[in-house]
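For this depiction, one protein chain was excluded, whereas all remaining protein chains were kept in their positions.
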Amino acid sequence: MDMVAQVFSMVTDWGSIVGLFVGVVGGMVIGALPGFSASMGVALLIPVTYGMSPVAGLIMLVSVYTSAIYGGSITATLCHTPGTPASAATAIDGYKLTQQGRGMEAVGVCTVASAIGGAVGALALLFLSPPLGRFSLQFSSLEYFMLAIFGVTIIASLAGESVVKGLFSGILGLFLGTIGLDAITGAPRFTFGSIQLEDGIQFVPALIGMFSISQVMIIAEDIYKGRSTIIADEAEMQGRILPPWNEFKTLLPTIARSSVVGTIIGIIPAAGAGVSSWVCYSMGKKFSKHPELFGNGSFEGVASSESGNNAATGGALVPLITLGLPGSAVAAILLGGMLMHGLVPGASMFTEKAAVTYTIIVGFLLANILMGIIGLLIARYVAHVSTIPMGILGPVVVALSTIGTYAIRNNMFDVYVMLGFGALGYLLRKTGFATAPLVLGMVLGEIVENNWRRALILSRGNMFNYFLNRPISLVLLVLVVLSVFSPILMNYVNKKSREGAKS
Amino acid sequence: MKRHQDIAIGIVILIFCAFFIYLSLQLDRGSAMMPLILLGLMSFLGVIIILDGFKKTRKATEDKPVEPFLTLQNMKVPFTMFFFICLYILMFFLVGYYIATAVFLFASMCYLKQRSWLIIVAVSACFLAFTYFFLVKQLNVSIDALGLLGTYLQMSNV
Partner (left out) sequence: MKKFLCAILVVSCLVSGAFAADWPTKPITLICGYGAGGSSDLGCRYLAAALEKQLGVPVVVENRPGSGSWVAWNRFLHNTPADGYTFALVNLSAIFGHYDESNPRKETIDDFVLLANQAIDYQVIAIRPDETRFTDYKSLLEYAKTHELLVAAASTGITSGEASVAKMMEKVHGAKVVVVPVSGASETNTMFISGNVDFLIANVGDVILNPENYKNVVVFAPKRVAQLPDVPTEVELGLGNYLSFSARGYAYMKGVAPEIVEKMTAALSAAIVDPECVENMNKMGVNVELYSGKEYSDLLHSQLKQRLDTWDVKE
């Protein structure tokens, strides 16, 4: 009880409240800009926290983390410009909804799903951290590999019209992931002697090219076909922030499932919000009563990827706080921020420093709620982006994407990558190759290869035994098998039942 | 009779794969394995796409001819836009970021049939103010360092 009072007084301290607000709003703005991702937001704000108390400073940093992930989905939904890699899945359905005049509702669903997902992740962090931290140690190279393979099996479900072409996109994405220095031997692969390619094709510039630049090219085409705004007819713009209750009700199971799955994926060090949003998206599709709507404007699609990626932020903090082991780029930066404030993450976070830890976690929970409230308040206004003439929106998106891409590493080469992928993305989209599998392939490529080769070393030459001794790998293997064969099985069952109905 | 464009696409894919398979074979075994597996799968899918293209070509009839995905005609507008973007980025080195951005926003908004000069000027000015005060001053994005000298510095570093 003493603890609760202590936490309450620290959380309601002025410094913490200011940190919370600045963090949430700043994170939303940074996340919404293409190229400026959560890790950049956190890194940029670390110096700002110098003068703050540790509690206020860290509340601000974790708030930026979660709300930057959310902010990315606003631009993804309204302009097909995913601000962060985690919101690429949202762009697919969100933008379709915007075109149908339901952009405001899509933003509303994004907001609610993000807030709920984030809150679930925060609650897990609050109540289950120590056991979840130990759980995260059960994962190693083999499990990362199996998880990534599970991700690969999703590719087919994102394929769009042509399964063959969709698969090709996915494998092309995996292949593009092999460019750069081989992580195991350090030898350069397909770099053509360029030092810029040694780190591989940077994912965010490629993503921005494929989504934003190609979209602007399509916008140009549309304008010359006589359209002027994203939504077909301005009168069609719906004035609701959330879909009608009977429609929204059906989203709740999706949000709940994605929140839990997202939290678990977030805990796994190699995965993170990007993988989580795609896995949740495809699970949403598998469980949906209307899978045909996925890719054509499905609220379920938006809800599943959004709650998935924000739930992953809470999960990603688990290994950091309990073990001091940062599993992702953002977590590594947060570790720096914690050390700077004299907080050493690890077991002591839940013993001697428990009050501070719980305050930060409660702050994180409040940040998710605040983000939801602010999001709903501004949804009405931001949704009007879709009524701005495309002739203005297009050039602005290009200019923002360019500076955002440059800003990631202060490197012009990334801008060239963006350009190249812009043209590639346009050609792929026009010739019937879905871009979603390509993005997912690029996310997974490195995880698959490096961890397989690491697992081979870790198995000490006896992969079969090693596999049998790792229960989580076996579970994941079952999931992979199910994921591959369930469509076939479902087809069979459906056929049988139809035959049954006929006779 | 016109062939379906999938055939051409498939051929491009096979050439792409052949090129990278050639490069992969020069790597050591561990590094080459994954790329080779993926390229193998891609070639296989490329062949399927070609076969599919032939099938579609055969199926096409007088009333339902093969619809090409891309024609020079319908690629003209998007690739003009793309060309604008390329020019924009090149201009960073010639005239610096701010002038390039202003010129680009002007030119592309005109190209995209915006007629109101007031709006064009206002949007460009707001955007430049935003990049200068928020991105460059607050977030330390060094994009304004590119300029005439920057040409040499940055281009030769690729």
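Lettered A and B in written order, each chain numbered from 1.
As a working rule, a contact is a pair of C-beta atoms (placed from the backbone, for glycine too) under 8 Å apart; a residue touches a chain by one contact, two chains touch by 3 or more.
Source: prediction; values computed, not measured.
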Full-complex contact with the absent chain, from A:T185, A:N462 or A:S486: A:T185
Identified contact with the non-displayed chain, of A:S129, A:S157 or A:Q196: A:Q196
Residue touching the undisplayed chain, where the options are A:A43, A:V275, A:L366 or A:L476: A:A43
Contacts of subunit A with the absent chain, listed as residue ranges: 39-40, 42-44, 46-47, 137-141, 181-188, 195-196, 198-199, 269, 319, 323-327, 329, 332-333, 335-337, 339-340, 342, 344-348, 409-411, 450, 454, 457-458, 460
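Here is the rule we use: only the chains that are shown with their structure count from here on.
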Residues of subunit B defined as touching subunit A within the complex: 5, 9, 13, 20, 23, 27-28, 30-31, 34-35, 38-39, 41-42, 45-46, 48-49, 52, 69-70, 74, 77-82, 85-86, 88-89, 92, 97, 101, 104-105, 108-109, 111-114, 119-120, 123, 127, 131, 135, 139, 141-143, 146, 154-155, 157-158
Of all residues in subunit A, those that touch subunit B in their complex: 36, 44, 164-165, 167-168, 171-172, 174-175, 178, 182, 184-185, 187, 189-190, 194, 196, 213, 216-221, 223-224, 228, 389-392, 394-396, 398-400, 402-403, 406-407, 410, 412-413, 415-416, 419, 422-423, 426-427, 430-432, 448-449, 453
